[in-house]
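Note that this complex is displayed minus one protein chain, with the remaining chains in position.
Up next is chain A:
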Amino acid sequence: MAERRGPVTPVSRWATLSRWPLGWGLAAFTAVVGLGLGSLGALLWQARGLHPAMLWEEPWLAAVLRFTLWQASLSTLLSIGLAVPVALALARRPRFPGRHLLLRAMELSLVIPSLIALFGLVAVHGRRGWAAPLRDWLGALPEDYLYGLSGIVLAHVFYNLPLAARLMLQALEEAPAAQWRLAGQLGLTRVALWRALEWPRLAPLVPRLAALVFTLCFTSFAIVMTLGGGPNSSTLEVALYQAMKFDHDLALAALLALTQLTICLSLWLLALSRGGTPRLAVSGRPGRPPGRWWRRDAGGLSRFTDSLWLAGLAALLLPPLVAVLVAGIVGLPELPQGASLAPAALRSLVMALGAGLGALALAVALLAGSQWLRASRRPFEALVMEGGGQLILVIPALVLGTGLFLLLRPRLGSGWEGYALVVLVNAFMALPFAMQVVRGALPGLSAPEQRLADQFGVRGRARVRWLIWPRLRRPLALALAYAMTLSLGDFSVIALFGSPSAPTLPMLLFQQLGGYRWQGAAATAMLLLALVALVFALLDRLTRRPPRHAWTFLPPRERRDARLS
């Protein structure tokens, strides 16, 4: 008898593949890749007369390039290197007082706009911050350690260590419970557990995670603008901004953008050539700890070292977040006095909604198209379509913005057109993150479910209503929330194309921080944070599973009784 090569129930032969997903996918792919490559083309065209040798012949440019690489490498090394023991400690200790709070703080630091985080960091680590007495007592740190390389790296670690540790923890928690049980039963030692269970889970994640963190640090704008900015601590992104905004030197901007792109792209190609296809988005569902089975490596010295790592994480994360809340509460009386606050908040919200919906529509279209291609047995084309959305990850926001600006320059006036461009760029920038969140849920039905649906004739609208939408609505809401949050906190693109007289909340916050208006800045930061929380809370509420009484089919009287009880 011939050997079976596939499952008995492959993709249903009765499922007629509508061509709509392919059409939408192709349209989105054309838009994303076209605008992405178009903006790059515009830059290349502009850079025709440039000499790349400027990068090492011009001393200031060489210094900027060196510093950018150095700070990004250091931040990546520290973020990933420290995230490993933190994630292992969190996985090893599924229950301890404050674990939930720590995880929530880690997730908050993923979505908090960078200027708010900076506000908190300044409040804690600034010259007269909360940590000043400790710093003076230790005497080992300079008074202004928050500024320059050390401050930039600290801020990057504040941002990226929780991201890396959370994703690593997720990877560890996704290991089947049976494996942890088996490890407990065999009494595996710390080293054996690392080799048999932990490292195999982390290894596929690390290359892409490192590439992601490096790209984020390499292209970081608001942090470097605030904590660096001098000639000794400027990055390519800031130099690009200055070339565009102040020197109007488009040729230099093009050279910087291309340099940035070449470095990020090379790194991503390297990362993509290794490891599997790990998820680079934190799941919306709370992580399920591996269980309470006895772990041989949980006792002894690791009790002490784990406490140390977790206390260190708490010391890094919690004070700045608490400082934002405290300063915000103190600054609350300022809220009604800030005449520019309400319009700025409205502007931010409208733009975030536009960018969020745009990112979501592009993400769904690309993923649906790619899924259609996969179902039609064209895996390579599917990969290309999905990769189109991820391409944006290696094109920094300012590069995209600059390219689009160059493309649209003859027509691009001021005012709302500039804001429309910001919405467009923000939608593109949020696309890879939205795709990561939606990707896991979009395949929809498993083979056995498809078999059941076919058997009962659950097709068309009924299939979407009962079988696909219930699984999609939460990831879609989470993706929209992430995309909106990224746009709400955007400072790089808006700084380039926005108008100081009609600021968004991050712009206003930057203006207030620059003008040492701390009370106003605190109120603005608080409002921005509240908007982020509101977006998440609202979308969470709107897409929660229906209450059980809404699903019951009891007669009206019994239903009323059930509700009352």
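Simple rule for what comes next: a residue touches a chain if its C-beta (ideal position, glycine included) is under 8 Å from a C-beta of that chain, and two chains touch if they have at least 3 such contacts; residues count from 1.
Going forward, contacts and distances are computed from a predicted model.
**Student:** Name the omitted chain as UniProt records it, choosing among "ABC transporter domain-containing protein", "Glutamyl-tRNA(Gln) amidotransferase subunit A", "Cytochrome c oxidase subunit 1" or "Xanthine dehydrogenase family protein subunit M".
**Tutor:** Answer from the UniProt record of the missing subunit chain: "ABC transporter domain-containing protein".
**Student:** So which of A:Pro142, A:Pro379 or A:Gly457 would be touching the chain we can't see?
**Tutor:** Final answer for the missing-chain contact: A:Gly457.
**Student:** Could you tell which one of A:Leu55, A:Ala192 or A:Leu467 touches the chain left off the display?
**Tutor:** Touches the omitted chain: A:Leu467.
**Student:** Using the touch rule from the top, list residues of chain A that touch the missing partner.
**Tutor:** 1-6, 8-10, 12-14, 446, 448-449, 451-452, 454-459, 461-462, 465-467, 470-471, 548, 551-554
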